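Worksheet: the structure to be examined is printed underneath.
Apart from one protein chain that is not included, each protein chain of the complex appears where it belongs.
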Amino acid sequence: MSLELRDIHKHYGPVRANDGISLTVAEGTLHGLLGENGAGKSTLMKVLSGFHSADSGEVVLDGKSIKLASPDDAIAAGIGMLHQDPLVFLPFNVIDNFVLGSPGGSRLDRKKAAQEFAELCDRYGFNIDPASPARLLTVGERQQLEIVRLLWLGARVLILDEPTTGISADQRSKLFVTLKALATEGMSVIFVSHKLEEVADLCERVTVMTRGKVVGEAEMPVPPEQLVKMMFGQAVEVKDRPAVDHGAAQLKLSDIRTASGMLSEEPVSLEVRAGEVVGLAGMEGSGQDAFLRICSGMRNPRSGSVQIAGTDLTGKNYRDFLAADVKYLPAGRLEEGLIEGLTITEHFVLAGEDRGFFVDWGKAKKRAEAQVDHFTIKGTEASTAESLSGGNQQRLLLAMLPPRLNVLLMEHPTRGLDIESADWVWEQLLARREVGTSIVFASADLDELLRYSDRILVFFSGRIIGELDAKATNVDEIGLLIGGRSVDSGAA
Amino acid sequence: MKSRNHWLSTLTLLAAFALLASACSDDGGTAVEDFQFGILLVGPEFDQGYSQAHFEGAQYAIEQLGLPEEALISLDFINPADNPGLTPEGVAADMISQGADLIVFNSDDMRDGAFAAAEQNPDVPMIWVSGDSAWEDGKDYRSDLSNLGNLWGQMTFGKMIAGCAAALETQTGQLGYLGPLTNDETRRLVNSAYLGAQYCWENFRGGNPADLTFDVTYIGFWFEIPGVTLDATQVVNDFIDGGADVVLSGIDTTQALVRSGQRADAGEQLWAIPYDFVDACQEAPDICLGVPYFNWGPAYLDIAQSVIDGDFEAEWQWIAPDWADINDLDSSVVGFIKGNGLSADAAANLDTFIAGLGDGTINLYTGPLNWQDGTPFLGAGETASEFQIWYSDQCLEGINGVCDLG
Partner (left out) sequence: MSARVQNLLLPIAVVVVSTVALLFLAGTNPWDPIRFIIEGSIGWPPFEAGTASKIGDTVMVWVPIALASAGLIVTFNAGMWNIGIEGQIIVGAIAASWAARTISAPRPLLVFLTIVAGAIGGMLWGLLVGVLRTVGGVNEIFGGLGLDFVAVSITTYLIIGPWSRSGVASTSGTDIFPDAALLPSFGGTRLSPLAIVITLAAIGGVWILFRGTLYGLKLKAVGANRPSAFLMGIPTNRFLLGAFMICGALAGIAGTSQATGFHFKLIPAISGNYGFLAILVVLLARFRAFWVIPISFFFAMIAVGASQLDLRLDLSSTLGGVLQGTLVLSAMLGLGWAAYRARKHADAADSAAQDAAT
């Protein structure tokens, strides 16, 4: 099935997310869609899968113009979308998830469906137990389930949006094998990613997008430098970070247990020294979140003790931790960090040290302007938090950090950021090591974990199953641990 | 009545200036064709109850005077819950500026507003319905308000008749009285119903006075307020479950009749007597023994006529029924309409009783009578004065129930 997009426009207010995109995907090809964050890839794919309707433009399938008003239309036309977080209903078992969304309404032949499921799994070498509850599947297995389901529904065009986030290296190679096999059978695959190597590994042809426009197309293989040039206009070079001597223990956990759910199985003990960076790896919700909350005083452990810079803060609350120079920056920047509706100046006033009754707005504005300048935030002192892009929100959050910190706790410090912003963020963070700040961060990006951590803790279903020296490990090892080792069936 | 003379006196001063400026009308009355009747109603004009009775009374007066309906200036919902921004005196001032020659405040609740209005407009005849401010012998006489009269009907008789009807029908000898809040007026009515019941129980049923049980339960307000007052329906249930088979209502709403009607439909033999409005039996006609009601038309006509004739005087009027025919809408201020539930025998006895009340052969407020706490109220052969009946500060001995919640 060949797919053609003609002059797609999609604007959100003044933002031109797709500004006249034309793209052709030939039948049976693996087509890469490459671009940095915010380039408009996701918007384009949402248009193609019927989640958003385009303002103007045409989608042509096998020479016929089709209308996509809803995801149903897309599936009926043979376009299947595999989301970044696979749309799996966790409480259901595998087979129920499989038949969910099948056309035909109430009449459901489960036996026949199970049979077809088994055949499809067999054909692509997937090994999923149809009776297993979906919540026990790894992300990779959830993807497999979703792919099988889309095939069963008759998808002839398969869109994968950043499918390698959060899966192990093994699962990734398995996925790539499957996609290549599907392409041979005539499936058109659109592979959306911002990772050069993956596109280079997999795709036969690649389209590069920047700021809502197509800026380049190439038949693979091409040298990665050329793709980077297309994306960023210049090649990014990876800097080695300077080493920092680690000081005394800033954060010390002893025999921590929590009352419910996360971190419940084994007591956790850990010391993080001044200037040390500890990365937390693991699937989302594997316990990193609870761990960070305990370290920040947002949550009290059931037993065990927490010490900050030598002071026992067990049982104290978040504000006591804050007073002990512990700061926590959760993943949701607009949800748990910044305040919608308030300006940058107001944020700085709130975060500032001034405790007078009246606010000197003149002074506050000047200070905010200086900070906006210093942290190169794209916006003015009067910009509201929500009007900033993700990268600039993160810059604002970092700019709001107090100058002195013992422990900085972060979730996904660079999620959603373009490479330039991400590099900038880490420059700032690493600079804090010099003044003795300990950094603990959770990330789904294995490269980021490996590049910036001194040590990596790997979480799996509520416990720490590995503590690795970042210099002595690699993506594969971490990926394996994240998948829970024994549970990971993708290693077959 | 505590004074608040500071602001009232300034108000009076201002009113006096206003009057000077507007070159007040002469004291010699008003030409009939120019007469305007102003009335402030506490509730809705068509409430099937208290305010509607007053509104229709005023309409009656206008019609009898041969005036067009424009001669009636009325405003309803004059209460702070429905119209928080309105004050009775403010509305009265508006009506007067529109030409009203007589202002009627139809509720006890408008007391302070009626006083203020009377002070501000000393030359405009006004009536505060149910009050006692114009009664020279009364406890709250306001000699300074020479333009504010009072009007009330002798519902004591209506309640005696109601009590009698209940005693004539009861099979169990147990009556329940659903009281509103406790005050002199409501106790006066409870006492009257009790006396009527006692009389008819002994004289028509030949019963032993000790065998008639008369219970009163005050819910705490004129109507049920969830969480504040008792649940009126529950009180009715308690009466019936306790053996009562006739429930008399003293409250503004119809739970007594409605609940009794429902239980009668379910097979129990029950009756009820509602209150206030001439058509009140409609909710459950077959178990209704009758309803004591007010009919304000004749009284309003008299007052309007006196204003037209220029001889209005601020009197305290507590008007008795027209005994020639208590249900004559052209003459009787208080009446009693018999209901379908009343048997023919009982109806005949009731007529005898009414006739006795009318010709004075029956005076139920005759001693010996004791108050509920055992202190003597009337000695043997002694009859009560209007003052004694009006200010009933206790229930009578023989009535079961607490009559002083305050």
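Labels A and B are assigned to the chains in the order they are written; within every chain, residues are numbered from 1.
Definition applied: a contact is a pair of C-beta atoms (placed from the backbone, for glycine too) under 8 Å apart; a residue touches a chain by one contact, two chains touch by 3 or more.
This is a predicted model, so every value here is computed, not measured.
Asks: Indicate each shown chain that the hidden chain touches within the full complex.
Replies: A, B
Asks: For the chain that's not shown, point to the residue among A:Gly32, A:Gly337, A:Gly379 or A:Gly462 touching it.
Replies: Here the residue in touch with the unshown chain is A:Gly337.
Asks: Among A:Lys111, A:Arg355 or A:Lys471, which residue is in touch with the absent chain?
Replies: A:Arg355
Asks: Can you tell me which of B:Val32, B:Leu181 or B:Ile319 touches the chain that was removed from the display?
Replies: Only one listed residue reaches the unshown chain, and that is B:Leu181.
Asks: In the complete complex, which positions of subunit B touch the hidden chain?
Replies: 1-7, 10-14, 18, 21, 44-45, 73, 75-77, 79-87, 90-91, 93-95, 98, 107-112, 139-140, 181-185, 220-222, 225, 227-228, 405-406
Asks: List the residues of subunit A that touch the chain left out of this view.
Replies: Against the missing chain, subunit A presents residues 11-15, 17, 37-38, 40-43, 52, 84, 161-162, 318-319, 322, 328-330, 334-342, 346, 349-351, 354-359, 361, 386-387, 389-390, 400, 415-416.
Just so we're on the same page, only the chains that are shown with their structure count from here on.
Asks: Just the number, please: Cα centre separation of subunit A and subunit B in whole Å.
Replies: From the centre of subunit A to the centre of subunit B is 78 Å.
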